[in-house]
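A single protein chain has been omitted from the complex, and every remaining protein chain is retained in its original position.
For chain A:
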Amino acid sequence: MKLKTALLGAAACLAFAPAAFAERGSDGNVKILYSQAVSIMNAYLSGGTKDIEVGSLVLEPLAGYDSKGEIFPRLAAEIPTLANGGVSADQTSITWKLQPGILWADGTPFTSADVVFSYEYCTHPEGGCAQGAKYEGIASVEALDDLTVKVTFTGPKPNPYTAFVGATSPIIQKAQFEACIGAAAPTCTEANFAPIGTGPFRVTDFKVNDTVELEANPNYRHADKPKFATVSVKGGGDAAGAARAVMETGEFDYAWNTQINPELQAQMNAGGKGKFVSGFGTLVERIEMNMTDPSPSLPEGERSTTKHPHPILSDIRVRKALSMAIDRGLLVEVGYGEAGRVTCNLVPAPEAWASDNTDCVNQDMEGAKALLDEAGWTVGANGIREKDGVPLKLLYQTSVNPVRQDFQALVKSWWNELGVDVELKAVDAGVFFGGDPGSPDTFQKFYADVEMYANNFDGTDPEAYLSNYLCDKAPRPETQWQGENVNRFCDPAYDELVRTFAASTDPTERQGIAKKLNDMLTKDSYTIVPLVHRGRLSAHSNSLGGVDLNVWDTELWNVEDWHRVQ
């Protein structure tokens, strides 16, 4: 009998052990390293990812995105949809129900007044809010009762999840920020450095551009979270140093954005103190083909405009051959290692929106050569192809960046093999992406035959991104050379489909259209030749559990679940 009791007691202890383990603050301190130092905790006053992400330890939005890009409720009771009536049938308003019983870190109740205030704070005309885009197209935000907020848009909005969704539009406490609205916003240093939040942690000490010390929020809505009692966020250094601090010396538990070359990744992995985690958003490194003639012999103002189609690249067979000659697997291996993968799509993610196009994955040098032969480009003197006396010569530009220069050299070697003469050009990134209409070297002006860079889109819906390739979005003198359709791609069928896309409300239909649009730009026309789907690379120590790298929202989105692995 006694033995039985003892055994029962032991069993009970074992059964209760996980519960005891899961107590709030049971795991001590976690050290996080941001290679860019944090300068403010208020996301509304900073465009810097580092500020927004560290701020998300304290401030929360109504809903966020998880690591798959799916929306989930944080302070809201549920996600309003057309189906549950939260989104009005005409898509002109969305009504958020807040979770009852949520307290701010100072113990006061969280209400709809705080939500309305956050909107007023960011849209104040004198405020200079960094996240204004989140509140674009909103007519009014009103509190229907203490736990209900109604957002009315100026027109139908197929994607109503912009305001109060994601770490870039958190809810701030009305009581704390009331006096800080408008022009006074940046002067409230105390509130901006130590905002009162609903998130898992609260600030205990803030040193600008250096360290942030936080402790568990005693009023956090989950009694058993966060697992860590305190968080220390340190800023400064560079990506390689940050990776080393986690992977080799073990000084830190988590390092943000450790983008380093694959050689160094492999070396650090051998350190055995931690591991790299990669997450894939929508960033795609691609080669863009110029559909217009960039020849310097054309007068300024006509060069690289639709007046003169490109003499070589107007032929789709040439563009296709250039794409086929590229070995994307090798590019990934040389340039990105774990932080990249082969893609043939302009919209590579989220999964539901990405086309299943994989035709470019394998290099096909012979096929490419045959295609050029068929197009009439025959091998002439010095192995350079020519047609009607015109040599097949391309100027290939990109920004200065060691990985891009390696890519240029590799692609040049494949295109040389194909019989294409390639001249390389690298432009300082500040100039290349600077958009100065006076400079001939911007990526928009595109005074080259092909160019390479990476681009992505915000959120999970690619509508705005794909709308960039409308005919009238082409950069040209009349638009001061602004616009994202750098290829000067112009297809009436594409424009028509984009209009259908904007009018469509059914998610499945929208996804189908997005895939079709993606294919029209990539495998149907080879206007854009995607190379590598680039990911985010961060590092965490082996003793830190619960890390799930999120590229759709803040990387610290689930920090309340992070724990110490025994």
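Heads up, the rule we're going with is that contacts are C-beta pairs under 8 Å (C-beta built on N, C-alpha and C of every residue); 3 or more make two chains touch, one makes a residue touch a chain; residues count from 1.
To be clear about the criterion, contacts and distances are computed from a predicted model.
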item	value
Candidate names "Succinyl-CoA--3-ketoacid-CoA transferase", "ABC transporter permease", "Sodium:proton antiporter" or "Homoserine O-acetyltransferase"; UniProt protein name, chain not shown	"ABC transporter permease"
Residue among A:128, A:237, A:250 or A:440 touching the omitted chain	A:440
Touch criterion as defined above, residue of A:222, A:307 or A:425 at the omitted chain	A:425
Option touching the unshown chain, where A:146, A:178, A:210 or A:263 are the choices	A:263
Option touching the unshown chain, where A:39, A:290 or A:408 are the choices	A:408
Residue numbers in chain A that touch the chain omitted from display	261, 263-264, 267, 296, 327, 329-330, 333-334, 363, 365, 399-400, 402, 405-406, 408-410, 412-414, 417, 423-428, 431, 439-441
